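Only a single protein chain was left out; the remaining protein chains are all shown in position.
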Amino acid sequence: MRRFLLARLVQAGVVAVVVGTLCFVLMRVLPGDAAMRIAAGRYGPDAMIAGAAEKVRQELGLDQPWPVQFLEWLANLVRFDLGHSLVTGAPVIEELKVQLGASLWLAAAALLLSLLIGPAIGIVSGLRPNGWADRLGLAGSVTLRALPPFMLGLILMLVFAIWLGWLPPAGFGSWRELALPSLTLALGLAAVSSRVTREAIATVAKAPYFAFARHKGLPEAAVVRRHGLRNAAIPVVSYLGLQAIYLVEGVVVVESILAYPGIGHALVHAIVERDIPMVQGTALAMGLIFVAVTAGVDAASAWLDPRLRRA
Amino acid sequence: MRFARFLVVAAVAICLSTVTNSAEERLLKVVGPWEIGGIDPAQSGYIFSRLQVAETLVSADPTGKLIPALAEQWSASEDGLAWRFTIRADATFHDGTPVTAEAAAASLRRAQAGVGVLTQVPISEIAAEGRDVVVRLEKPFAALPAYLVNFGNIILAPASYDASGKVTKIIGSGPYKVKSLTPPLKLELENSGNWWGGAPEISEVSYLAVGQGETRALMAESGEADLVFSMLPVSVERLKRNPKLDVKIATIPRTRILKVNAASPFFDDVEERRAISYAIDRAGIAKAILRNPDLDATQLFPPALAGWHVSDLPPLERNLDAARRLLAEAGWEPGSDGILGQDGERFSVTLLTYSNWPELPPIATALQAQLREVGIDVEVSVGNSSEIPSRHRDGTLEMALISRLYSIVPDPTGTLLQDYGPEGSEWGAMGWSSDELLVLVDKLVATSDSQERAPLQRRAIELLQEELPSIPITWSELAIVANQRIAGVQVDPLEVNYGLASIRWAD
Amino acid sequence: MNAPTRIHDLSIADLSVHSRAGPIVRDVSLSLQPGRPLTLLGESGSGKSLVAQAVMGTLPPELTASGAIRLDGADLIASTPDERRKRWGRAISLLPQEPWLALDPTMRIGPQVAEVHRFVRRQAAQRSETLAHENLRDVGLDHASALYPFQMSGGMCQRAAIAIAHAGGSGLLIVDEPTKGLDADLRDSVVARLIEEVDAGRLLLTITHDIGVARALGGTVGIMLEGRLVDHGPAEQVLMAPSHPYSQALLSADPRSWVRSAPVPSGDVMLAGRGLAKAFGDHTLFEDVDVEVRAGEIVSIVGPSGCGKTTLGNILLGLVEPDAGTVERRKDISLLRFQKLYQDPPAAFPPHQAIRKGLRDLVKLHRRRWDEVETLLARFQLQNALLDRLPGQISGGELQRFAILRALLLDPVFLFADEATSRLDPVSQKEVVDVLLEVARDTGLGVLLVTHDRALAEKISTRTVMLARRDT
Partner (left out) sequence: MSIETAFPSADRPRRLSARTIGAALLLALAAFAILGPWLIEADPARQDLGASLAPIGGAYLLGADHYGRSLLARLAHGARLSFGMAFLTMMTAALPGIFFGLVAAWRGGWIERMFELLANIVLALPGLMLVLLLLAFAPGNFGPLYLGLALTLWVEFYRVTRATTATILKQPHIEAAKLLGFGPGYILRNHVVPVIAPLIATLAAFAMATAIIAISTLSAISVGLQPPTPELGSMIVELLPYYAEAPVHVLLPAVLIFLLVLALQLVAQRETR
């Protein structure tokens, strides 16, 4: 157990440094005058940028040689200080708290929703392969996967916000604003997870231990509950982990269409405005989330499948 | 199946809470495109000014006439080198402290040291004397009060700044005070309770920044927002048909112009610039893209801008033959591929623009297609707005489509001063300058007497029309959608202040 | 242990099983009483398992059974799926083949037994656990209730399955290939266990292709061929004096009844291992083993599974590096002439490549002539038609002979036969072994035979090396 955690920590460290460095280098070699862009980001296109840019340059010490700036960043990183946003001037940590927080809420809600939809459908289809439920599920999943997320988002917006008028088309704060974006994401996820679950269940249903459970005389419900779900959950969980990773970045589209203040939204702006600390911070956060998620998945799988606990 | 049960429960829960939630508490919901970056006045002061959280010394009414705000009156010394602004006695900041001349002077000094418009005023000193803020100048500058209207010069309480002089929170003096701020998208306001103008009609306001124009329209239609700012032209059509909504439109002193590099071989000759102007189908653009034929910019300023629109000026219009003729005279011959050329050089230019204003890229593509017809090959590059200033400075800019605001101070003089100075400016002329215009602008800056100004203004416009240092394309309008739940909404073309305080519930 | 619900008689009358294509089991009549276990012998596809499935009521939907199966008067064929299902665990229980696959890999053994008390016999959770523990103790697994299947040996899993049958308290026990995948010693203990079941008053129906099991169980024996019951009677009679020719063939195919015919070495040492040792992690397989194989002889390595037989063979072939010791090969002989036969014939051929393609490429690669293949085919009685099938479509026996044929194309001097016949039914095993012996004799091929079947080793090997399992 301790070795597991240690390994993860090391991995996290490596990811942090690699990702951060990579962003730094990329942002550095980007064309265009950073100070100008930051100024534009700050004061908007109506302002007289040129003058502002000079002030920005001095204020942020952008004229320092880049090794100095990089070492500074590293040093701060060790102190868990991600620096200040060049544009808003707020500490990156604070910005992340808001934006990453929002995205995580969104992601969590989406994941939960997709868990309510996907596996449920998957189990129903998997227990009767090629039954009508299965075919319906397949059709649905293929259709959903063929829809670009932004189109799905727009469709849902038209249906729920305009025609039915149930939910606000945009914004954030209460669950009502959360509903549309998370549903958009959830449907996309469920489209795949339902099939994964279906495969898993169908495979388990043909396993000798599933048959033996029946031959023991257990009632069907008990067979499915005690010997079906857990075994089927193993592949599903490891797959969900993968999804969760794509989720965190998949939110960007939904965010920009549905005016949701998430990490993707922030990332796009940060890159356009050359807000290096924000980009590094965001990437860092995402990288660490990746590590955390994989760790979580490993733990979950180990809990589900004792065979993985060997050694 | 357990999951099935979950599903049902969830569904029921959602429906129920939809019902319960549909009964809204009385909160004025405002939606606009502007995100709240930092809270420094120079950055997002306009939001706090428009939402009446913070105030400036001087304000302007929708016609552009200067009106008292925190300063109940002001006057200039004979030589025009010293201005006195008297702070009204009954003004208090949201933290309860009175608005003193010293506090106001501090805010202004800070603004002057920053990057805002005040940096362009020849100020030698800003001091507080009793209830007066005294601004001393190096040379007469009649437009000073107008400059103070700009959002960069809002007056904040001393407690708003930290030791280093950085703004940490917005403590203004307006009818609304900040309840909560979630950058970059959300701002919640409540009745400040101590505004000199009396209590606002509606005491709770929320502002949400929504970047996508289409989404803003949907929010208006779905009734999720009471007041929505700057609608896309296309949605306006649709919204007008909606019985539950009022659409209010005002032409604003913002013109979309084609900034050309008059130093480059392509545009060095005024005939060439005229040719370009002839090649452009403004009417088509206004009709098809802006959905309002009246926005066709026949000259730099729209009729609404009193004293700055010369009605009998020959309009800029499309005339392909004239365009071709002028280009031919300028020595451009069509090449084999239909693209013009002059001693081996193809008439092929890059048109920079940016998407901060969603209509710019479409207009750019329209221009691209139209210029192609007279044999000019244009490559559109949509980038960051900062590229235009930087390319202006290193002189590599060829053409840029920009949206220029002429009411940064209510009086366009300020902008003209910026844009058509001796060596041009990043949002104005490039490689072009006119001594006559410089003289005109200097005079305009020095006097505030409209009788004196009128001929000067007229001449300035004519000059710009003849010389076309930058080519007007279309004027702009501000479309506001108000739900009929609310009444008393009026549009401020200068976007100084949205008058939220006077909005009330219709019922 | 809770006494089994008494069942006095299972009688099968004129049982036939039909598929769309036609009957695949014809008029089987059998009967089974307490104290006299019934064992069905026959090669795979002989229909013996179908009979068991008919009794259990687990025939695939596309198959239909006719005739009568009476369990104390109740007709099993006539009964509805629900009625059948009600009997599972309560009246009839099934010992699955390869129990380590039939136990839930993610659940401890204790609960897997307890749930039978809980959900079948409706006991309280607490009580179920105690009962389950008793069941486990009865099969000598009292320490194992907290183990997961993957932590238990094949034998333990086998016994756990029996404990589950006990828990249900059924009176009829159907056992499907109880010794599949178990080595000799374990086999005997399983058989002993089954006899206890009979003594406890259960009816026992066993399906196997292992004559040893049938002999050990005694009682009644039936021999099936192509869906027919060709021989049926008391064990001693059927197994001593079989009436039907197939029965005779089957019995004579049992290594025990072979005449010893070990080839004599026809040349000098082809391959020798000296002082070989190998360990995986901290588990030592063997130490200081000496083997040498001379031309034309068959050397057998015998030992229980997991003792490192295969590894030893691989070391000699140079596929695995020994931890200690040396392997001496004749320098003047190309490595290509040291070949190997695999335990699972289908796995030794690329699954999606027709046999012909594989052989053609081999012939081309080593510039042989195709007619050599033709002659070998004739010699091993392999029809040309088989050449165009995929490995999956050919019986194990034939496939193993193709493997030998393939090896012979490189005229090998040494062949490592790794459990080469353990997955084959007796008859095809005999055929393959005969081929091996013949080849060894004619070509002076030295064979290293790895097997867990002592009888087989005794009968055909010049010398035998014993490896014991060392449990560390």
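The chains carry the letters A, B and C, assigned in the order they are written, with residues numbered from 1 in each.
The working rule: contacts are C-beta pairs under 8 Å (C-beta built on N, C-alpha and C of every residue); 3 or more make two chains touch, one makes a residue touch a chain.
What you are looking at is a predicted structure, and each value in this text was computed from that prediction instead of being measured.
Asker: With touch as defined up top, name the shown chains that contact the chain not shown.
Answerer: Over the full assembly, the chain not pictured touches A, B, C.
Asker: Among B:L181, B:V382 or B:L463, exactly one should touch the missing chain; which is it?
Answerer: Among B:L181, B:V382 or B:L463, only B:V382 touches the chain that is not shown.
Asker: Among C:A347, C:A378 or C:M466, which residue is in contact with the omitted chain in the full complex?
Answerer: Looking across C:A347, C:A378 or C:M466, the contact with the absent chain belongs to C:A347.
Asker: Of A:Q99, A:T184 or A:S256, which one is in contact with the hidden chain?
Answerer: Of the candidates A:Q99, A:T184 or A:S256, A:S256 is in touch with the missing chain.
Asker: Determine and list the chain B residues touching the chain excluded from the picture.
Answerer: Chain B touches the chain not shown through residues 213-214, 217, 232, 234-235, 237-238, 281, 284-285, 287-289, 355, 361-362, 364-366, 368-370, 380-383.
Asker: Would you write out the residues of chain A that touch the absent chain, in ascending order?
Answerer: Where chain A meets the chain not shown: residues 11, 15, 18-19, 22-23, 26-27, 30-31, 129-130, 135, 142-143, 145-151, 154, 195, 199, 202-203, 206, 245, 248-249, 252-253, 256-257, 264, 267-268, 271-272, 279, 282-283, 286-287, 290-291.
Asker: Determine and list the chain C residues touching the chain excluded from the picture.
Answerer: Per the touch rule, chain C residues meeting the hidden chain are 317, 319, 336, 338-340, 342, 344, 347-353, 357, 361-362, 365-366, 403, 406-407, 410.
In this section, only the chains that are shown with their structure count from here on.
Asker: Which chain wins if you rank chains by how close their C-alpha centre is to the centre of all protein C-alpha atoms?
Answerer: Looking at where each chain's C-alpha mean falls, the closest to the middle is A.
Asker: Sort out for me whether A-C or A-B is joined by the greater number of C-beta contact pairs.
Answerer: Per the contact counts, A-B leads.
Asker: Going by the average position of its CA atoms, which chain sits the greatest distance from chain A?
Answerer: If we average the C-alpha coordinates per chain, C ends up farthest from chain A.
Asker: Give, as an integer number of Å, the spacing between the C-alpha centres of chain B and chain A.
Answerer: It comes to 37 Å between the two C-alpha centres.
Asker: Taking each chain's centre as the mean position of its Cα atoms, how many Å separate chain A from chain C?
Answerer: From the centre of chain A to the centre of chain C is 50 Å.
Asker: Can you list the residues on chain A that touch chain B in the complex?
Answerer: 32-33, 36-37, 39-53, 55, 87-90, 95, 98, 113, 116-117, 119-120, 123-124, 157-158, 161-162, 165-176, 179, 256-259, 261, 269, 272-273
Asker: If you look only at chain C, which of its residues touch chain A in the complex?
Answerer: 56, 58, 85-86, 88-90, 93-94, 96, 98, 101-107, 115-116, 119-120, 148, 150, 161, 164, 168
Asker: Which positions of chain B touch chain A when the two form their complex?
Answerer: Touching chain A from chain B are residues 1, 3-4, 6-7, 10, 14, 17-18, 21, 37-38, 40, 42-43, 114-116, 119, 166, 182-186, 208-212, 215-216, 218-219, 221-224, 354, 356-357, 384-387, 389-390, 392-393, 402-403, 405, 408, 418, 425-427.
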